[in-house]
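Omission of a single protein chain aside, the complex is shown with its protein chains in their original locations.
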Amino acid sequence: MNRTTILFVVLALLYAGTGFLFSWNLALSILLMGLLSSIMALGVNIQWGYAGLFNTGIMGFTALGGLAVVLVSAQPVVAGWNAGGPGILTGLLLGAASIALAVFVWNRMAAGRARMLTTMAILVLGFVVFRAVIDPSVMAVESNDPATFGNLGGLGLPSLLAWPVGGLLAAAAAWAIGKTALGLRSDYLAIATLGIAEIIVAVMRNEDWLARGVKNVDELPRPWPVPYEVFLQKDPGFLDWVTRWGFDPVTASTIIVKLCYVVLFTLVLLAIIWLSERALHSPWGRMMRAIRDNEVAANAMGKNVTKRHLQIFILGSAVVGIAGAMMTSMEGQLVPGTYNPLRFTFLIWVMVIVGGSGNNWGSVLGGLLIGWLWLIVESLGPGMMGLLTSGLADGWFKAHLVEAAPHMRLLTLGVILLLVLRFSPRGLLPGK
Amino acid sequence: MAEPFLIGEAMTGGYGGADILHGCTIAVEKGQIAVIVGPNGAGKSTAMKAVFGMLQLRSGQVKLAGEDITALSPQDRVAKGMGFVPQTQNIFTSMTVEENLEMGAFIRRDDFKDTLAQVYDLFPILKQKRLQPAGELSGGQRQQVAVGRALMTQPSVLMLDEPTAGVSPIVMDELFDRIIEVARTGISILMVEQNARQALNIADKGYVLVQGANRFTDTGAALMADPEVRRSFLGG
Amino acid sequence: EDVKLGVLIGFTGPIESLTPNMLASSKMAVDEVNASKLFLDGSTLTVVEADSTCTDSAAATSAAERLVTTDGVAGIVGGDCSGVTGAVLQNVARPNGIAMISPSATSPALSTAEDDGLFFRTAPSDAREGEVMAGILMEKGLKSVALTYTNTDYGKGLAEAFATSYTALGGTITINAAHEDGKADYSAEVGALAAAGGDILVVAGYLDQGGKGIIQGSLDSGAFDKFVLPGGMVGDSLPAAIGPGLNGSFGQIAGSDSAGAATFEAKAKELGFDGTSAYSPESYDAAALFALAMQAAKSSKSADYAGKILEVANAPGEKIYPGELAKGLQLILDGQDVDFEGATAVELIGPGESAGRYREIEIKDGKIETIGFR
Amino acid sequence: MIVVEDLHRHFGGFHAVDGASLTIGTGSITGLIGPNGAGKTTLFNVIAGRLPPTSGRVIMDGEDITGLPPHELFAKGLLRTFQIAHEFGSMTVRENLMMVPARQKGETLWNAWFNRNAVAAEEKALADKADEVLEFLTISHLADQKASQISGGQKKLLELGRTMMVDAKIVFLDEVGAGVNRTLLNTIGDAIVRLNKERGYTFCVIEHDMDFIARLCDPVICMAEGKVLAQGTVDEVKNDERVIEAYLGTGLKNKVKEEAAHG
Partner (left out) sequence: MDFLNALIAFLNFVFVPGLAYGAQLALGALGVTLIYGILRFSNFAHGDTMAFGTMVTIYATWGFQAMGITFGVLPTALLGLPFGIAATALLVLATDWLIYKFYRKKKAVPTILVMVSLGVMFVMNGIVRLFIGVDEQNFADGGRFLISAGDFKAMTGLAEGLAIRSTQAITVVVAVVVVAWLFWFLQKTRTGKSMRAFSDNEDLALLSGINPDRVVQVTWIIAAALATIAGVLYGLDKSFKAFTYFQLLLPIFAAAIVGGLGNPLGAIAGGFVIAFSEVTVTYAWKKVLTYVVPESMAPDNLIQLMSTDYKLAVSFAILILVLLFMPTGLFKGKSV
């Protein structure tokens, strides 16, 4: 057996162990997060492993995917629309137009003071007009029953549709970001993308008209064909089936729902892997590796480095966006407050690196493994602490340690991360 | 005759994969110049690195002034008075020219102003550019910095891997002259050269390496005179 | 039988300093129940902890998943922050039919969330507190305030509710500025608030988070010298940290004139934790409600007892205060009605949330003093 | 073929190229010499689009190509090598060559995904071509070696090999000879002549080895301090006082020795 197979078998055992020792529901729900993380890790791997782009804006693209779910599948808020929908749309169009105009002018005019001033003037004026048009409409929309609505709502379309839309939204953002920031290198690109992600999330947190901001949107519909447990539990056919097999209806229904998601997510994951493996083992992939190794030389050999960087940045980000949409539609709610860089950017990076950058299966492995760890240490942490302190006499110190047990989550994760990187410093499945 | 001042004897080893060196021996006497020539990929640089301890040898040994130094780290060899200019990546690109030279004198505790002045004499362009980051220099200028850095060490043996690659004829002549001068002060010089005819001209001893093994070994003049060597390795 | 009760709160993350007290409070109730030996024919109640992280709904969901499917808890005290609470409710509690009583999720949105009758909370919705606070300010004749809120569903919801009531009563809000918790510096916020001015600064935040930073900054720079402190800002650690500068500030926190609150605080002190810490009393009440409802239903199945929660929480019946859980369990055993008052004068209304009695407080000589109720 | 008009390139206050004007005739092998730091590489960098000029123009076949990015120049048939080898370290030597040709079918994602047969056929042809080039450079045995793991001189050969993968119009060679064995360099010189004669490539060659220059180049341009110092046939330039002073030197001390050695 080769290394890949062995590691995946080990992984399967971990999940199975979780199923046996804890519960299958837990194992499956961790698997779901693992699959989603794997897809995000794939997106990052496409950018980093293939082209050496240090993107730390993953959180932003995930969030945009989530936003897509609201925009596509939430029910429209008619009162909100009537109050200010057209105004907001006009405002946004005006804003976009003034940026476009500024870019146009910048590209057309000769470099110099005049260009600087004209562009600035257009932008400032554009900003003023934008605010003037959009502010009243935003006010109107947001004051429409703020406790339950206050937003424009979505289009009320099927949730499944939101996945590609999430990808598109992320791709569009990636295009804009790439156009401006891809000239930056390594850590400078990293901080720029990190910053842009913060900006995206800041907008989502604060623009209530868009998706209720920090007040969250919940009860988003599930993607076809995933059923609701509550309905299953009331469905006579299902109950009949369950009793025939001797299952508990609650357990059976929750497991079936999760299995539905597992199937959906796995399909998406496999499709993405298939596409990216094919691309990697083709002249396209070779060109990308050349660019990663030495941009200057690749450029001199006729490869349009800027364009390729943009292309791969968009592709990778779209993958992350799709995963973001999948996650939100699974959770059934959009909570902008949950988007933090530790969880959605750095943890994904850990997955990519631990898995082995440049290797798609590595990313999947990293995603499933670190995803599992991240969620399981919550259960293991206190247990470990209990084990560690079992030899200690009762008393202040032991109590203190036991109380600190939840904080062992990060500590445990850290230790394991260090161990993995120690024994396979180039990741578990190093890329070539 | 006693053992040479520096000798890498019957060295066998490589970069982890297949062996590159196969029982290769190179040596230099005190105050003499030894030149290694050979086709690209023959293992010349590898042999130099091996002598400097930057490569794990599978067999063979390195001796300096009779002492076995096979087990020493490159740093310790520096402390023992060995100086080395690698073929590539031989300057500190982010540091100024002057700082590069100062780094050459890092292990020296005495005043190195004189040596610095000598290096500037030898390469006047460096004096002009002394406050510029070395990474902004032209290819030939970088090479001058690299050699200058090694000269700053005032080593007892100086190892140069293609010191003249990319330098202009006038500087090359200067450089060779200087190398002769340095050797006359008692410093041993071991160098790899592709400008082989000029190099062998000033060499006391020449080695022709092919595929990690010694093919010819003789005095510089004798190798120059050997038609076979001239045709196959010195470009006729 | 050993009945397990999950406590799902953020032991790590932005409210990690509140949760130890919340946990201790819940445990206090559980210990009381166990000490009585009256619970469900000699059953015991055990607490199983789980970390909601307050912000990471995936982590919270999987933690809840573990509580329900692995530990087999009969009910969940939690979650804490409204965001993760909603996620757990929809993705774990409802599918598995497990009841939740949140001590601290106060978002108005949760009032209308689909819950199959499984979700309750011992903290009132922020909508109510906003009204109360506006009323207090108007009575004091403060007609113009600057407002800052923590940028969470809690802070935002409270700020919106307050702004609506206050402007309706004729007040002016000079600026309505959000602040993020756990940030390094609040100079920008203080600067903006100071520039906008106002009679007083309303700080709808958390006492050991950004809210404290803003108060400190405002006092230091002389921007404001009086503050209105809603529930999240009321706790002994605030006057202790800020010092005399806080004297004269006032506010309100969910609570009632019942003897309950005081008893609870005293008992907490005995046990060595801070009973005035935000959402501690609510946590006690949440855990206690589970015990009483299970007792009333004679079952630890959510489907059975969820319906009883409102019954035991509200009149009619004998009032039960902290420390009297044994009495309550006995009464129920005897087939009598109880009206659990607990530490916060629990009164569940509408879809199962606290009606919202508020205790008006003022800081005097570095102490939080109760000056009335409404 | 290439006309450079009053080209300047400044780094801060330093004028690396300082008003150079020169012409590279179609079908010529033009030699470019000059002392270290004369601005030769900088000139190449500006012509090949790697650096924008501070002022001046570059014209190729009558078309102004000043400031075009390298990949566009490549498409126009302008290739260059680097003085300090720029290999693709993590790729094999063969892959280093195969990546060169432009507009490969397999470089568009669509074909990479869904048009495998066409791509495979093209790859086969490329691999054959690459092997041919490696054969010629005497490094066939390195075909599957990682490019980061070959010797300094071999990297230089690889640089040259890349320009042989496509049909170029003009090739700029920046010191291909430095670090290359002289015997092999002769072979390379022959190849350059052959490419020039048979395929009509134009070459512009920077080199410090005057023998090599003398064998190949006509005309020769000598630069110094960013300007063109002298221009003409090899002999003219070689015997130009200023060139001797600035660049060639009298090589006196060594020459004496060399003569002595040969008797």
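Which chain is which? They are A, B, C and D, in the order written, and residues in each are numbered from 1.
By definition in this document, a contact is a pair of C-beta atoms (placed from the backbone, for glycine too) under 8 Å apart; a residue touches a chain by one contact, two chains touch by 3 or more.
The structure displayed is predicted, hence computed values, not measured ones.
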Note = Contacts of the unshown chain among the visible ones are A, B, C
Candidates C:1, C:114, C:139 or C:220 - the one touching the absent chain = C:220
Task = Could you tell me which of C:189, C:265 or C:282 touches the chain that is not displayed?
result = C:189
Query = Which of A:64, A:140, A:327 or A:408 sits in contact with the chain that's absent?
reply = A:408
Task = Quick one: say which of A:199, A:267 or A:392 touches the chain that got left out.
result = A:199
Remark   = Of the candidates A:188, A:231 or A:274, the residue in contact with the absent chain is A:188
Ask   = Going by the touch rule given at the top, which residues of chain A touch the chain that is not shown?
value = 48, 54, 180-181, 183-188, 190-192, 194-196, 198-199, 202-203, 205-206, 341, 346, 349-350, 353-354, 357, 401, 404, 407-408, 410-415, 417-418, 421-422, 425-426
Ask   = Residue-wise, where is chain C in contact with the chain that is not depicted?
value = 12-14, 16-17, 151, 175, 177-180, 182-185, 187-192, 194-197, 208, 212-213, 216-217, 220-223, 237, 241
Contacts of chain B with the absent chain, listed as residue ranges = 52, 54, 73-75, 78-79, 83-84, 86, 89-95, 99, 102-104, 106-107, 149, 153
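Note that in this section only the chains that are shown with their structure count from here on.
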Note = Larger contact count among A-D and A-C belongs to A-C
Ask   = Taking each chain's centre as the mean of its CA atoms, how far is chain A from chain D in angstrom?
value = 46
Remark   = For the pair chain A and chain C, the C-alpha centroid-to-centroid distance in angstrom is 31
Task = Provide the C-alpha centroid distance between chain B and chain D, rounded to the nearest whole angstrom.
result = 27
Ask   = Which of line, ring, star, complete and other names the graph you get from chains that touch?
value = line
Remark   = Chain pairs that touch, by label, are A-C, A-D, B-D
Task = Using the touch rule from the top, collect the residues of chain C that touch chain A in their complex.
result = 11-12, 20, 49-51, 55-59, 61-63, 65-66, 68-70, 81-84, 86-87, 90-91, 94-97, 107-109, 111-114, 116, 127, 151-153, 155-157, 160-161, 164, 178
Request  = Spell out the residues on chain D that touch chain A in their complex, using ranges where they run on.
outcome  = 48, 50, 69-71, 74-75, 79-80, 82, 86-91, 95-96, 98-100, 102, 104-109, 111-113, 116, 119, 122-123, 162
Request  = State the interface residues of chain B toward chain D in the complex, per the touch definition above.
outcome  = 15, 38-42, 44-46, 87-88, 125, 129, 136-141, 143-144, 162, 165-174, 176-177, 194-198, 201-202, 221, 224, 231-236
